[in-house]
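Complex shown without one protein chain; remaining protein chains in place.
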Amino acid sequence: MCRIAAYAGPAIPLENIIVRPRHSLLTQSQHANEAKLAVNGDGFGISWYGEGQAPGLYRDVLPAWADDNLTHLCRMVRSQLFIAHIRASTVGETSRANCHPFAYDRWSFCHNGQIPHFGQIKRRMMAALPDDLFDARRGTADSELIFLSMQAHGLDRDVAGAIATTLNDIGPEGASGPVKLTCVFSDGDTLYAFRHASSGNSPTLYLSGVLDNGGRAVASEPLCGVTERWTALPCNVLCRISADGLQTESISLPVAA
Amino acid sequence: MCRIAAYAGPAIPLENIIVRPRHSLLTQSQHANEAKLAVNGDGFGISWYGEGQAPGLYRDVLPAWADDNLTHLCRMVRSQLFIAHIRASTVGETSRANCHPFAYDRWSFCHNGQIPHFGQIKRRMMAALPDDLFDARRGTADSELIFLSMQAHGLDRDVAGAIATTLNDIGPEGASGPVKLTCVFSDGDTLYAFRHASSGNSPTLYLSGVLDNGGRAVASEPLCGVTERWTALPCNVLCRISADGLQTESISLPVAA
Amino acid sequence: MCRIAAYAGPAIPLENIIVRPRHSLLTQSQHANEAKLAVNGDGFGISWYGEGQAPGLYRDVLPAWADDNLTHLCRMVRSQLFIAHIRASTVGETSRANCHPFAYDRWSFCHNGQIPHFGQIKRRMMAALPDDLFDARRGTADSELIFLSMQAHGLDRDVAGAIATTLNDIGPEGASGPVKLTCVFSDGDTLYAFRHASSGNSPTLYLSGVLDNGGRAVASEPLCGVTERWTALPCNVLCRISADGLQTESISLPVAA
Partner (left out) sequence: MCRIAAYAGPAIPLENIIVRPRHSLLTQSQHANEAKLAVNGDGFGISWYGEGQAPGLYRDVLPAWADDNLTHLCRMVRSQLFIAHIRASTVGETSRANCHPFAYDRWSFCHNGQIPHFGQIKRRMMAALPDDLFDARRGTADSELIFLSMQAHGLDRDVAGAIATTLNDIGPEGASGPVKLTCVFSDGDTLYAFRHASSGNSPTLYLSGVLDNGGRAVASEPLCGVTERWTALPCNVLCRISADGLQTESISLPVAA
């Protein structure tokens, strides 16, 4: 389980979302309320847009709260669109290459959830990648592979279609449990958020109202500590936040077997 | 607040104390029961004795549960006397040099507690160190300074006296709160444990009964998850574990002002 | 021995100085020409000015060439004044707190050189610091102590005077060899560069001509690989680069004993 926060709107210092709110992502790294694990100390990452088309990436394996570089960065860097992620793992080694967000071309992507039968479909999904996406894999995380599969299925041309096809590839849930996919991603122009669970609930995601500066935020838990102005994102609805405002679109997914 | 586990007796793999018990130190790093913070993810360290007189030191800034090297080390290394420490911090950067245990000559030392008025006495305590101990300081942690002060006060010749004189240097508790000092340390022959609070309680420390192999363990929380064979160490009693068995000695401390 | 590069002028991406020049600081991290050690792989740091008065700081213990975060940061962040430093050490552990630049208030400072008799004067210099500067020390590096001494001697009011007084504190060279101090620092408005050696040469520092965009750079080795437009900075001359252009001032230093 992990925690995510993201923003799109007029450029603001990253710290306005990641550090300063009462229930900021940094606070959630030690005191998450709506996750199985209250502590998310197994690495973190930020992607942000500004200079050029490709996002900046800053990822490290330390707990977010123990990284002075992160505090400085969040204070100094302004961006009109950024995504931050903190990770909770219960076992095993963390590497930067396995920290979210993952980046490819102008896209960046982070994920919270699980696909319990991933072991059974991983080789098939890797084999289905075209060479350039196969070679673009930097780590060993399942989430990176889901992202690259979405690229292979045309994320650049049809976001809803790429998600549906990738979920189709993943297939129906197996005996090991439901597929849960809560993801936040962007091409630098639009911020996308999406939740899906083959059954039961997928990890929470909330959408802020229009902020004072005209922007909007998305977060695993409301950042301010009160929930009035935050709306829980329903499953199977693709949410787009851009200069054109907020748009939502239901995605028709393959019927569970 | 931190968690400590240590052992003295016939040589055993470090994992028998640090990894394998049901409520091992590694488990306590994510699920401490008797600490303010349930998670101790801000670095860790081990000192162990074997080859030569000086202890081996292994310290890193990662959470203990995220370090594969630690798991390997604990499986492969046997020792007749070792001390392990996991750290919980709430703010600020971690460096290896500030991870416990600290080592000097053949001694190693780790500490759990706080001296709220340390800011007022730090310069005086540093100024009082002889040159070689002043130069031996590797980090900026208060605990390292307490350890070096104990060295300056003759830890090598009179352990109880060095503790009493150091506590005298630290002085009575100030307005900012009570002095709490729970420490575990060794010269390679004897394992020492000591708790002190100027008022109230200092962090817990438990002493195991004689283990099946004839050794004994000391830990912030009983390692097995049951408390029957573990005894809470009282305050102001110095506990020595060595080949001669277990000895305890009350330390007369300066009366609080 | 270390390598330094800094810039003041119209805001540019950090990479224009640190990454892109033919003989950039990143290139110098593996192929320095004018240093005893060709490789500077023991940590690095950047301070940059922009948002607010205090500089941003990004420091890590990895070799600069092995840090993807650094590449991203240098591509995405623009600044009108920044200082970068790569470090070469031959022995001992690196920590972030000992990586240059050091920051205090709105100042940041980096240093290349050595004071061979530092062991003899360190305690005296630390004891002379006022409490707030004593407490501001984060690491154990000599260079940080020199910087804090300069603060204590009024860097904020009289840069040349603070340097002279600090060199006076350091005293004449001892039997162990000459004092060498090449430093680059800033308060966010002005970029300062200074070289001094009690005898012989201190590490090189070059000043660029006016760049195409109107700015200027300072570097241990000319960044472009040709030396025509770069001028070697003489010793004992304080160089100031600001919106008012370039100014130089000879500093009268205590006569060597």
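Order of writing sets the labels: A, B and C. Residues in every chain begin at 1.
Here, contacts are C-beta pairs under 8 Å (C-beta built on N, C-alpha and C of every residue); 3 or more make two chains touch, one makes a residue touch a chain.
Small disclaimer: the values here were computed from a predicted structure and weren't measured.
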{"item": "Touch criterion as defined above, residue of A:His23, A:Arg78 or A:Arg138 at the omitted chain", "value": "A:Arg138"}
{"item": "Per the touch definition above, residue among B:Ala5, B:Ile18, B:Ala32 or B:Leu73 touching the missing chain", "value": "B:Leu73"}
{"item": "Residues belonging to subunit B that touch the chain removed from view", "value": "13, 48, 50-52, 56-60, 68-69, 72-73, 75-78, 96"}
{"item": "Touching residues (missing chain, whole complex) on subunit C", "value": "30, 38-39, 41-42, 61-63, 65-68, 89-94"}
{"item": "Hidden partner interface residues of subunit A, rising order", "value": "93, 95-97, 119, 123, 126-127, 131, 134-135, 137-140"}
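Assume only the chains that are shown with their structure count from here on.
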{"item": "Angle of the C-alpha superposing rotation, subunit A to subunit C, to the nearest 5 degrees", "value": "180"}
{"item": "Interface numbering overlap (same over half, different under half) for subunit B and subunit C", "value": "same"}
{"item": "Residues within subunit C bordering two or more other chains", "value": "96"}
